[in-house]
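Have a look at this one before I ask anything.
Only a single protein chain was left out; the remaining protein chains are all shown in position.
Entry: subunit A
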Amino acid sequence: MLEASSLAKFYGERLVFKGVSLRLEAGRTLMVVGANGAGKTTLLRVLAGLSRPSAGSVRSGVERGRMAYLGHQTFIYPDATASENLRFWTGLYGRDLDDAALQDALERVGLRRFAQERAGAFSRGMAQRLNLARVFCIGPSLLFLDEPDTGLDVASTAMLHDRVEALRRDGAAVAWVSHHLARDLAKADDVLFLDKGRAAYLGPASGFDASDLSGAECAC
């Protein structure tokens, strides 16, 4: 589904990572872990095609309309309402929502009664839930998650995890950057541990020793 070989990324002279190769199969979750500044977000952006690698290549068997990215950025337009935001983004993916589908999508993330409110007035958690609605309307086969639960309350985090698990069961591949390793490791099939600009571990989650993270450093 997604294959990356010998990826490297430099910002000017500064190495972010190099020599990273991986495969991501349908229905599997790859958790990307590492210290702050290890290059996890940069790697995810390279895999998603949002950033060009300095070396190496990424090949994906998934068409662009079936990929989704859920990260710190919520992609919302503050001066547009929740409905307008959702209609715009799903429309770009060729999924025109009628009123019932729109209300249903907002209901699933608990935002139905805020449908006509400006998204700029939303809290961080509400904005991220609107972002979630966008992703789930797309119905991705390849999902990139970059600490997606930042700013979400316990109930919203549980909903996010349930929906991601449902997508994975339906055959979606998930690349997931997480800082909550103790909580999220159980959801991973494979782990990629970035340390000092290299892939220090890439293999089954069951074989990963989370204590390795305590001595991890960034490549900077």
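The rule is simple: a contact is a pair of C-beta atoms (placed from the backbone, for glycine too) under 8 Å apart; a residue touches a chain by one contact, two chains touch by 3 or more; residues count from 1.
The criterion applied here is as follows: contacts and distances are computed from a predicted model.
Set against the options "2-oxoacid:acceptor oxidoreductase subunit alpha", "CAAX protease self-immunity", "Heme ABC transporter permease CcmB" or "Carbon-monoxide dehydrogenase medium subunit", the UniProt name belonging to the omitted chain is "Heme ABC transporter permease CcmB".
Touching the chain that is not shown, out of A:L2, A:V20, A:V33 or A:A68: A:A68 (per the contact rule at the top). Within the whole complex, the absent chain has one touching residue among A:G19, A:P78, A:G171 or A:P204, and that is A:P78. Considering the full assembly, A:A127 is the residue among A:A4, A:A127, A:V164 or A:A188 that touches the omitted chain. The hidden chain makes contact, of the residues A:A48, A:L86 or A:L152, with A:A48. On the side of subunit A, the interface with the absent chain consists of residues 45, 48-52, 63-65, 67-69, 71-80, 84, 88-89, 91-94, 127, using the contact rule stated above.
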